[in-house]
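Have a look at the structure below before the remarks.
With one protein chain removed, the remaining protein chains of the complex are shown where they sit.
Read from first to last, the chains carry the letters A, B and C; within each, the first residue is number 1.
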Amino acid sequence: MSAAVLMAEGLSRVYEIGGGLFGKPREIRALSDVSFEIARGRTLAVVGESGCGKSTLARVVTMIEPPSAGRFAIDGTDVTPGRWAGLRDAVQIVFQDPYGSLNPRQRISAILDEPLKINRKSLSRAEREAKVREVMALVGLRPEFHDRYPHMFSGGQRQRIAIARALMLEPRVLVLDEPVSALDLSVQSQILNLLMELQERLGLTYLFISHDLSVVRHVCDEVMVMYLGRAVETGAKAQVFDSPRHPYTLALLSATPVADPARRKERIKLTGELPSPLDIPLGCAFAARCWKAQDRCRAERPDLEGDGHKVACFFPEGG
Amino acid sequence: MIRYLLARLLTFVPTFLGVTLISFAFIRVLPGDPIIVMAGERGLTEERYAELVTQFGFDKPLPVQFWTYLTGVLQGDLGVSYVTKRPVWDEFFALFPATLELSLCAIVFAIAIGLPAGVIAAVNRGKLFDRALMSTALVGYSMPIFWWALLLIIVFSGNLGWTPVSGRMGLLYFFEPVTGFMLIDSVLSGQSGAFGSAVRHLILPTIVLGTIPLAVIARQTRSAMLEVLSEDYIRTARAKGLSPLRVNGLHALRNAMIPVVTVIGLSVGTLLAGAILTETIFSWPGIGKWMVDSIFRRDYPVVQGGLLLIASMVMVVNLTVDILYGFINPKIRARK
Amino acid sequence: MALLSIRNLSVEFATASGSFRAVDAIDVTVDPGDILAIVGESGSGKSVSMLALMGLLPWTATVTADEMRFDGKDLRAMTPRTRRRIIGKDIAMIFQEPMSSLNPCFTVGFQIKEGLKKHLGLDARARHARALELMEMVGIPDPVRRLSAYPHQMSGGMSQRVMIAMAIACRPRLLIADEPTTALDVTIQAQILDLLTALQAETGMALILITHDMGVVAETARRVSVQYAGQKVEEQPVGPLFATPHHPYTSALLAALPERATTRLLPTIPGVVPGQFDRPPGCLFAPRCAFADATCQNTPPPVQPPAKGLVRCHYPLGGPA
Partner (left out) sequence: MSVALRQGPLAEFWYYFRENRGAVIGLWVFAAFAFVALFAPLLAPYDPTQQFRQSVLLPPAWIAGGDWAFPLGTDPLGRDMLSRLIHGARYSFFVGIVVVVVAASGGILLGLIAGFSPRWLDSLIMRLMDVILAFPSLLLALVLVAILGPSLTNAMIAIALVLQPHYVRLTRASVLSERTRDYVVSARVAGARLPRLMFVTVLPNCLAPIIVQAALSFSTAILDAAALGFLGMGAQPPTPEWGTMLAEAREFILRAWWVVTFPGVAILVTVLAINLMGDGLRDALDPKLKRS
């Protein structure tokens, strides 16, 4: 399987909080045992609600923090903290909040120049400048924006700047952490179109993180549904959206409002809320909210199993 | 909550050690030979000098010396003033009530005026009262209080003759201190007019010492209120149809008090610094004046001991404020 | 008779760089038991108009209206004191950020009971009983213990339930929900929306739902009013609005929804919402509109008849003219 640009195996990330002088620190398992592969030029969407570990996954894959366990590789090269500096230009990230992700004290030119300045020491100032202008044109930023500050731009334009910065090092993989969630609907479609055009032109691989199922359905090739740090269902888009097997996926799909008043449907009513990540239940994490849960679900954790379309459930939908 | 208290108490320990270390180090960087200074004797013979070295423990290694000093401090042994030959500890406690009385009056004065003024200014943001009050507060905040004291003396003592210039009590009255607080002792003494004299002596020093804390509290209360008034939960309270009095006075003030309490606690340090100037100008027999006099007399054991005691006092007040903060902030109080 | 009728409401904010018109000549009519959704993107003034009705705008705002009546009573002519007898009792409001909308210094119980005392004058026992009843109505488990909890001890979903309990405490006749689920997760959003519609059906109160989410509108509302840059551009019952939008903006907005996409590239609306300094002289949407001509650029459009969805457009879309 050399086609996989990004391959992860059993990634976990544990945070320790509190502690101090009294009492031992408590563990938060933000990410547990997540595995996936993305082929070149494809999009894997990671879907889930807050606290499901999707942002932690983004941070691990982007080499912002190391995994507590498991491994991942980019183009067959194992990623270890020692190799981070050399692999920076392979994976870049675009954050959700276009207001917080740009340094308010830097001009657009400086923001876009920074990755080159650090990683492309051989380039002259003029070469860097040319590259900055080239990428600005690529993402649809007008040349006169070059010397402006971020606060002079609207959310959509800032997100273009953030995308431009991520592209400066010509990465193979782009991690998109809720890239359109903070944008208005009319701007959201502009950014989504831009992302899809860029993917086609540059052959980019996307790890697309979102909570919005309608956006995910539009952009992705494969989907991974996460709940409380674990993948509960993975598969091709059509498989997951058209014949979901995990009850949580089903509930998520039925909870997502559809912009069609004629199709008022009966929702699956989930009771309760996410358990605290501080004490994740012993068995299936979803058991407490699941309408199909049996004693076994509460005692034992189901593994992610299946061929292609995998699900972590003892009693999956559709047999 | 208990964990919060324990954690607060525990940070007190290293800070206290640090403060002790600084006042211990202080005696070692004095100009001149510390032995001669500590002994306060002239014409030392070599034998006497060697005897003193042993007596003060200067022949032992530094950590041992520090340990000796620290254990002494913890038992209340801060050395002996070489001017009065009395233990520093005793002198401190004889003078402390005077400073405490003045500081309490000043802080009560500052809170009683500053807090309501800040609240009213915030609620009437941008109006005439707000602007006038905040300008006044800024003047108060910028005031060189030693000069302010002189001005007040010129006007109230010099021109009008309303208040005495110095001291805590008129010369007509004499009684043994019971509590050390003139306001209480004068009543206990039963001498008519003594209480009035005590009050008159307190007025100017209280105003002078309270001016900066007053300005700080008024400004902080206003900005804390303004911040809270823009919070979502204030909008919720107003959406319930509650009266402005209830919204501002209960919902907003309760939250605004959390930072203001911290500021009041921090102004204790300012107050003690101010007490040095105020007591010097008004010849107020408290620890501020005692410290300044000792510095001028090069009475180093007193300076050293006083430094430690005052710093400890500030730390105790800060600790109290932290604990109080835990009580008024439900996010800490309700923590299990 | 309409429960709420507002005509020609405008709100201006005094800013450092001059005055800014956030709401421009808006009409709102709500009948008893109605569910009206006000839809718009950020900057459309959809929240501001309702905050103006509640009297919750900051002091920099100037509110003008030709008419502002609730239940036949003229809100404009009222003293603040009289108005506060309606606000919080007959008209209640919940907000977008449930966590920060509850006062962190007081218990949930205190905050629910406060309105009961003020508006209904219940005694302590009756207040407690009613508070428990409300907590059960909004589906909060273990209500006795939760009454003495502080807001920071609760999740976002629970906080929004508490907000709803507070809002319906005095049996309001109109509940305004300002983006009530935007800050919440999808499954929690579904719970809260179900709760709101169930409560609406049960109590017969009218509901105004302010949102930017077309899906939420489609599933919840009966009538929809679309706002753009401070103006109402269209108003229709929910079915016809989604089937045959008459305003180019509504139409473009619906087309931009990824779930309605038929091609890989989505139809987009170029440009951005006009701001304080670049308000066009004619139709506010003209610079972004695919159908705009010189008339649109220069002449403010009229409001079309109800058959045309009350659109503010020179050339309404769909159906015979």
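What to note about this one:
One rule holds for everything that comes next: a residue touches a chain if its C-beta (ideal position, glycine included) is under 8 Å from a C-beta of that chain, and two chains touch if they have at least 3 such contacts.
For clarity, every value in this text was computed on a predicted model and none was experimentally measured.
Touch with the chain omitted from the figure is made, among A:A4, A:A45 or A:M63, by A:M63. Even with one chain removed from view, subunit A keeps its contact list with that chain: residues 59, 62-64, 85, 88, 92-93, 95-97, 100-105, 114-115, 118-119, 148-149, 151-152, 162, 165, 168-169.
Even with one chain removed from view, subunit B keeps its contact list with that chain: residues 11, 14-15, 18-19, 22, 26, 29-31, 135, 138-139, 141-144, 146-148, 150-151, 153-154, 158, 227, 269-270, 272-274, 276-277, 280, 291-292, 295-296, 298, 303, 307, 310-312, 314-315, 318.
Note that only the chains that are shown with their structure count from here on.
For chain pairs A-C and B-C, the one joined by more C-beta pairs in contact is A-C. Work out the mean CA point of subunit A and of subunit B, and you get 55 Å between them. A straight line joining the Cα centres of subunit A and subunit C is 32 Å long. Separating the centre of subunit B from that of subunit C, both taken as means of CA atoms, is a distance of 53 Å.
Considering their complex, residues 125-126, 230-233, 235-243, 251, 254-255, 328, 330-331, 334 of subunit B touch subunit C. Of all the residues in subunit C, the ones that touch subunit A in their complex are 41-42, 155, 157-158, 185-191, 193-194, 212-220, 238-239, 242-243, 252-254, 256-261, 264-270, 272-273, 288. Those residues of subunit A that touch subunit C in the shared complex are 49-50, 154, 156, 184-190, 192-193, 196-197, 211, 213-215, 217-219, 251-252, 254-262, 264, 267, 269-270, 273-274.
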